[in-house]
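Structure incoming, see below.
Coming up: chain A.
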Amino acid sequence: MGRYSRILAIGTAICALTTSAAMADLVKIGVLAPLTGPTASDGEEFVRGARLAAKEANANGGIAGHTFEIVTADVVDHSAANVTSAVERLLGTEGVHIILTGYASLSMFEVELMAEANMPYIAAGPSPQFAGIVSGDPSAYDCCWSFTADFKGYETDVTPTIEALLAAGHFPLDNKTVAIISSDNPYSKTISEGMKSAFGDAGWTVTVDELVPFGPVGDWRPILAKVRENPPDVVINTDYIPSNAALFTNQFREDPTDSVVFLQYAPLVPEFVELTKENSDGILYNAIGATLDVDAWPRGQEVAKKYKDEYGVASGAYGTGLYEMATVYFEALDKVGDPTDHDAVGKAIVETKRPVTSGFLEFDPATHVARQGIDHVPVTFFQIQDGGGVMISPDKYKSGEFKKPGWMSE
Partner candidate 1 sequence: MSAPLLELRGLSGGYPPVSVFRGVDMTVGNNEAVGLFGPNGHGKTTLLKTVAGLIDPRDGDIFFAGERLNTEGKMRPRTSRHLNYDLFRRRRISAESVVRQGLIYVMQGNLLFPEMTVEEVLDIAPQAARGRGGAAQMRDLVDAVFPRLRERWHSKIRFLSGGERQMVSIAAGLLALPRLLILDEPTLGLSPKLRIELCEAIAKIRAENVPLIVVDQNVEFLTSLVDRLYLFDHGAITREIDGSAMPSHEEVMTMMFGEAH
Partner candidate 2 sequence: MKYAPSFQRTNGFWPVVIALCIAAALPFFFTETHIRHILILIFVYAILASNWDLSLGYGGIVNFAHIAFFAIGLYTYGIAAKIIGLDPWLALLLAPVLAIAFAALLAIPVLRLEGIYVILVTIAAAQLLFQLVVSQGDFTGGTSGMVLIPRLEIVGYRLSSDGRIGYYYLSLLLVVFSTVFLYKLERSALGRAIKALRDNKYYAISRGVSEGRIRLLTLCASAIFPGLAGAFYGAYLRIASPDVFGLGFLTITLSILLLGGISTIWGPLIAAVVITAFAEILADYGASRSIIIAAMIIAVVVVYPGGLYAAMQEIWGLGTRLRTNVTAAWRRRFQASLRQEAMGVKDHLVETRHGPVSVCDTGNGDQTIIFVHGNSSCKEVFRRQFDEFAGQYRLVTFDLPGHGVSPNGNPDEDYAVEAYAEIIRNLVDSLDLKTPIVFGWSLGGYAALEYAARGTP
């Protein structure tokens, strides 16, 4: 920190102290969330996480003399029209100096609107889309930051993790075959494409390669029939919609093959286990940015507990995520002091280097996306055991060991 800014910071702090009563103005934290529509359950979590953080900050006397209030805007079905209207509403609301979201649009186009309005924006949407917009001219997007880390790990880390499990002798390797099923949305598709090349590079054969249309899938049996004709060692489904993944699990268990099953994202959503019950025991999944609710990562345990104490239910990735985004903002505001100085807040955010629930947060200046990796935000692998996710990899954080799923032969 430069000398002048330090003086400025001290000066601000003094001002804040002396005139705290007069200056203690209200900063509104805008939250873009699907409050209605198909993803309203996630939206509820966004708001709860942010509200928890604001409540806590207010209880501690505010940040740099400011107290906080949450204003929400409904993005309904994440359509461009609704997201734009919601963004404009927040931009037009007096006193909003930061906007947070779990995800607003799948394409992240709203980043453009934020940049135009120079509004600090921290989002946890799909990071490849975010990077795609920002990397063209990073300096134009100094206000926008992706809390979601680089997704590259989703594509690359599954192969070595499974190979490590094989090497550890958990199950035999017959012929290195994998069945990959994906849904036609950018998230699932990008990941499945990356996985295919990762498995190919490692000498695997892809026996089934299916793409299903985006949206609810009525029946997975025809696809499972294809899988069964030539039972692979590994079955992967990257469709992230929880109900689809749950149906897939249930129908797979009707007549399972001797394979390891890996699902993308969906098992992170609490109702997945509720819907599949014991059928999901043994399923593998991974996450970048999941709450590291393990002994090895106290920050994750702490926030997860706070959330659970407050609302009585466990948080998914977004409840704690929004809490942490708010924390990141509070830290930046603490440095800058003036919430209306959006440039400074943006620059302060880039300097963030702190542990958050999902790992160690640090942004990549080239893409404004959180760095991914074992020392930053790791790709964590889980297995569902007795109805709960047990982290089995990486070794640094893991809380349990892989258990051979019940459906696999001895």
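How these were chosen: all candidates are chains of the complex that A comes from, given by their letters.
Just so we're on the same page, a contact is a pair of C-beta atoms (placed from the backbone, for glycine too) under 8 Å apart; a residue touches a chain by one contact, two chains touch by 3 or more; residues count from 1.
Quick caveat, the model's predicted, so the values are computed rather than measured.
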Using the contact rule from the top, which of the candidates 1 or 2 touches chain A in this complex? 2
Can you name the residues of chain A that touch candidate 2 in the complex? 35-36, 73-74, 76-82, 84-85, 88-89, 91-93, 105-109, 112, 116-117, 126, 129, 132-133, 136, 184-186, 189, 213-214
